[in-house]
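Encoded as structure tokens, here's the structure I'll be asking about.
With one protein chain held back, the other chains of the complex are shown just where they sit.
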Amino acid sequence: MLPDRYQQGLKTLRDIDPNSPERVTEMFKDIAPDLSRYIIEFPYGDIYSRPGLDLKTREMLTVTALTVLGNAQPQLKRHINNALNVGCSRQQIVEIMIQMAVYAGFPAAVNGMLAAKEVFAELDALESKASAL
Amino acid sequence: MLPDRYQQGLKTLRDIDPNSPERVTEMFKDIAPDLSRYIIEFPYGDIYSRPGLDLKTREMLTVTALTVLGNAQPQLKRHINNALNVGCSRQQIVEIMIQMAVYAGFPAAVNGMLAAKEVFAELDALESKASAL
Amino acid sequence: MLPDRYQQGLKTLRDIDPNSPERVTEMFKDIAPDLSRYIIEFPYGDIYSRPGLDLKTREMLTVTALTVLGNAQPQLKRHINNALNVGCSRQQIVEIMIQMAVYAGFPAAVNGMLAAKEVFAELDALESKASAL
Amino acid sequence: MLPDRYQQGLKTLRDIDPNSPERVTEMFKDIAPDLSRYIIEFPYGDIYSRPGLDLKTREMLTVTALTVLGNAQPQLKRHINNALNVGCSRQQIVEIMIQMAVYAGFPAAVNGMLAAKEVFAELDALESKASAL
Amino acid sequence: MLPDRYQQGLKTLRDIDPNSPERVTEMFKDIAPDLSRYIIEFPYGDIYSRPGLDLKTREMLTVTALTVLGNAQPQLKRHINNALNVGCSRQQIVEIMIQMAVYAGFPAAVNGMLAAKEVFAELDALESKASAL
Partner (left out) sequence: MLPDRYQQGLKTLRDIDPNSPERVTEMFKDIAPDLSRYIIEFPYGDIYSRPGLDLKTREMLTVTALTVLGNAQPQLKRHINNALNVGCSRQQIVEIMIQMAVYAGFPAAVNGMLAAKEVFAELDALESKASAL
């Protein structure tokens, strides 16, 4: 029987992005399944599932953190997607990047904005493909 | 005549904390008054004065950024105060610190929480002094 | 009933330093008891309790990480103490600091060594006080 | 005549990976041969050649440092290879990455684990190619 | 009417690299033209246009900063180009990278030098193409 934190983490992950649980599980299936399990249990089962802040605010904080860290571009793109999924607007993402010029410097802000630009373009491409059907 | 950005920055700073403009101006009066001016013009006149995000959200993003950076404790304490001034609750500050354990590691989260603890204690001391009058 | 991970975390923490559980619990008792609980559950209950690496090696890795991060001196001093508690020699701590000059630069190595110097002096003072009784 | 530190560095580099000395020398042959020389003399001639810690432990500390820094993926992959060469097991590499989630955050741990996954896959591909002969 | 800071920024950018203003303007034309404007106004209009330090020294400081940060390689390559444009020699760029081994560690220095190597090779390719005409 899997513990409640794991089930809670799966549920919160699915609320953010229905494909996330499978992606997280697949990533380290062969070499480190425990890391996938911890990701589901601790960040999603324990933290994102807390009351106190809604998912939209939590994803905006995470986009901020990853823009400041500046060395985790794939995760930044993923969380920009997540933020949009849970109600953040594109303009709000853009505002985060602009504000981070003040705290982490212009290169961090520029690289964050370039990640946002890529995510927005991928979403537009998906949508135009869908509407072409 | 001072440019509009400077006046706008002073106004936004005062909305966040009435004592901020004087503190910023005094800090580098002797050695670098231009840095004080840039702080008022660019972060406050240009960025915090933008629509798109309210001041409460902006201060929460800044608290996040400074917790992740981990090397600017005086500024972190200042912005925890600012966030409380513009409508953020203590519990929301606490949630930010807990969430940052996931992205910047537990030492960053612990040091952020210790900064919050100091700010809260200073505010409680001020309040109990005030109510003793 | 407290979950097993919490009990396991307390046990591992006590193996590293008998005073740690109380210190961790006290630190955020008033403002964020959940953070104290997460520290006991995740780093100590989940991670340090894993087989695969012994406690001495784990503490040496942590001393390395905190020396590289360079912005968590209190935690660095704590983990230098912990490393000594679980079988690491002073000379091995010194070697870690010297090696980090290569990867994180000389200032990080120097500040790590100064932290080690303080820990060693505190331990010597305790010991000379004890032997004076 | 080349100084002893250089010869000692070459010997230690060869003990870690027989192809390293040539790779280091080639890398900056045209624009900065002195940097190649310093790499051989200081990290390898001076530091990795010290007693006090064995090569396996030193490579594990370096893998830790590079995972925490998070901005030197090619060097991280190289040192995961080196660690395996001098007696570290794959499982021990995996443990380092998992533990770093605690100190440098989950994105750093995930990106470290992805680097390990690539190294392991490259080694498996080499081995299956060799056994096919 | 565009403000003077913007015009001053364009002028300074053109002095450093005639193609820069267009590149900066194009980059975020669709999603965040304000960020492009801020880049022209604040770093170039306000800072690089100050007396006190010449452009060559300013670009050397920026190359240093980006090498130390280690997470903004495209910007680092751009500013190595800029430094060469305003009078810095290749050998001086090489010296910066070597010196940063001391302060940011060897991986940062190596990755900085690899960026320099790429820039130098691109410039040599351009030149040999031009002389072949």
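Each chain gets a letter, A, B, C, D and E, in the order it is written, and its residues are counted from 1.
Keep this in mind: contacts are C-beta pairs under 8 Å (C-beta built on N, C-alpha and C of every residue); 3 or more make two chains touch, one makes a residue touch a chain.
Quick caveat: nothing in here was measured; it's all calculated off a predicted structure.
When the missing chain is restored to the complex, the residue among C:31, C:65, C:84 or C:113 that touches it is C:113.
Set against the missing chain, the residues B:8, B:25, B:49 or B:75 yield one that touches it, B:75. Subunit B residues in contact with the hidden partner, per the touch definition given at the top, are 27-28, 30-32, 34-35, 38-39, 43, 66, 69-72, 74-75.
Although one chain is not displayed, subunit D still touches it through residues 34, 38, 42, 46, 50.
For subunit A, the residues touching the absent chain in the complete assembly are 101-108.
To be clear about the criterion, only the chains that are shown with their structure count from here on.
If you match contact pairs by residue number, over half of those in A-D turn up again in just one of C-E, D-E or A-C, and that pair is D-E. Of the two chain pairs shown, B-E and A-B, the one joined by more C-beta contacts is A-B.
Chain centres here are Cα averages; for subunit B and subunit C they lie 31 Å apart.
Work out the mean CA point of subunit B and of subunit D, and you get 42 Å between them.
Shared contact sites, meaning residues of subunit B that touch two or more other chains, fall at 42, 50, 69, 94, 98, 101-108.
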